[in-house]
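The other protein chains are all here in position, but one chain of the complex has been omitted.
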Amino acid sequence: MVHEWALAESIVKTVLDIAKERKIKSVLSVEIAIGQLQQIELDILKDALNELKRGTLLEKAKFIFVEEEAEFQCRNCNNIWKFSDVKKDLKADEAEAIHFIPELAHVFIKCPRCGSPDFIVLKGRGIRISAIRGVTNGSPSFDNS
Amino acid sequence: MVHEWALAESIVKTVLDIAKERKIKSVLSVEIAIGQLQQIELDILKDALNELKRGTLLEKAKFIFVEEEAEFQCRNCNNIWKFSDVKKDLKADEAEAIHFIPELAHVFIKCPRCGSPDFIVLKGRGIRISAIRGVTNGSPSFDNS
Amino acid sequence: MDPRLSIIPERLRHIDKKIMVVSGKGGVGKTVISSLMALELALMEKRVGLFDLDFNGPSCHIVLGVPEHIMPVEEKGLIPPTFRKVKFMSIRYFAKERPLPLRGEDAVNAIIELLSITRWGKLDYLILDLPPGTSDEVLDIIRLIKDVYALIITTPSKLALETVSRLIQLLKILKVPILGIIENMRRGESKVYDFAKKMDVRYLGALPYDDTLEEALGDVNLLLETKVAKALINIIRSGIIENNGDEQ
Partner (left out) sequence: MDPRLSIIPERLRHIDKKIMVVSGKGGVGKTVISSLMALELALMEKRVGLFDLDFNGPSCHIVLGVPEHIMPVEEKGLIPPTFRKVKFMSIRYFAKERPLPLRGEDAVNAIIELLSITRWGKLDYLILDLPPGTSDEVLDIIRLIKDVYALIITTPSKLALETVSRLIQLLKILKVPILGIIENMRRGESKVYDFAKKMDVRYLGALPYDDTLEEALGDVNLLLETKVAKALINIIRSGIIENNGDEQ
């Protein structure tokens, strides 16, 4: 599942864009929310981030990962359920499709109560940058983005 | 703009449905958020509500109206502006169209900065029931719905 | 809490049969067939409403030739104007010829608003002309109108059938009763009959490709004389009236 590299690139690019905008000289840490639905291979993502950060403002950055459980709510019957309740029913290629495009959950997952594919992903869809800490002109800056 | 009667009917029906569900014997008050975009004629809405409540569980209910300013955010340039900034530019039939269907804002209103009709209605779209207070078996019940 | 949702069943209570005309695919004739069907049911002395739900590109008014000055009447809600015996509702009354850049979420919000304020009164049939796709509008009509029937339109093209197959699978999952499939713009032999059989959906009949249709658009008298209109009458008699769909 080596497309984690592409996700790492998008994280690094985004952090660099924000650092530039906020005049951050050196990024100290980046907090990344990892939605369970996308089934990221965390080790690969970490390796990619550590390789990509070299020679950038992120050189010294620590990456903090916060895993977020995936939860759904049915628009038809309002039932709420968890990805972990239904994950075992997915075939390998179905799980991989969702890994690339989390919205394919609507193709391969149905409400366990009423069978509808028309549901909301309440949380845990994919990757989000939840905070960046860095140094501007010597003083630390905290940002909850 | 006498379609306020239809809106009043929907409010009364919804409150009655909730009252039934929550075993409320008598509704004491209903708080209604009135989004500015829809340009409700409040006097007509009040008259309609007072007429419609007769002989129902809402007989003794007080209606509390909370007006909500309408605000937009452009998806193209992120500019935020208020309905009151642009209202004066609407022709009578355009304002009436938005009065019936608030989404027609996307037809008649544009971002004052970049001209895009692709914006988010941040708040103040239309009517919402924000709270219902009532009596269940003698004891008051509060509900922030 | 949204007060509009609980009034919608109330507003539709005196309508016997609600039919959503769907396809998944665009340009297969949903709008032409919805409009013609409404006209023909009205001529059969049925009370009929027609609701154009393609809020990005409404077009029933073009098929029917509804003049621009005709507007709904405000009376404790909105009363749809009656045109050629059909009660007709459309966003075009309000948007005229302007662009309609409504996202899916906005489109369904607008549809919910109109469903909650429109007073159809007693009807035998309400025909809902849906946009292409299996997106917000289709999903929300199914969610909001629990007793809606689906009428599926397709052309014989391979490019239509795969999408229609996805739609039929979806309708079955969502347990929407399907009245059947109408094959439109047929020329020569039909593959749609076999397709319908394979999908286990009733094949209601075919409407021929008719190159006189274009000039009849906007003129009800001419329209009713086309081969398409004439073929549709038989389908209405045998496939729409008294058909309660196969709940899948």
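Couple of notes before you dig in:
The chains carry the letters A, B and C, assigned in the order they are written, with residues numbered from 1 in each.
Simple rule for what comes next: contacts are C-beta pairs under 8 Å (C-beta built on N, C-alpha and C of every residue); 3 or more make two chains touch, one makes a residue touch a chain.
Every value quoted in this text rests on a predicted model; they were computed, and no experiment measured them.
Partner chains of the missing chain, restricted to those shown and counted over the full complex, are A, B, C.
The missing chain, though absent from the display, is touched by one residue of C:Val66, C:Leu102, C:Ile152 or C:Val176; that residue is C:Leu102.
Of the candidate positions C:Ser6, C:Ser59, C:Ser90 or C:Asn243, contact with the unshown chain belongs to C:Ser59. Taking the whole complex into account, chain B touches the unshown chain at residues 75-76, 110, 115-118. By the touch rule set out above, chain C reaches the unshown chain at residues 24-28, 31-32, 56-57, 59, 62-63, 97-105, 107, 131-136, 139, 155-159, 162-163, 165-167, 169-170, 173, 187, 211, 214, 217-218. In the full complex, chain A touches the omitted chain through residues 1-3, 5-7, 9-11, 13-14, 17-18, 97, 100-104, 106-108, 117-118, 126-130, 145.
The working rule: only the chains that are shown with their structure count from here on.
Taken chain by chain, the contacts run in an open path, each chain touching the next and the two ends left apart.
Mean C-alpha positions place chain A and chain C at a centre distance of 41 Å.
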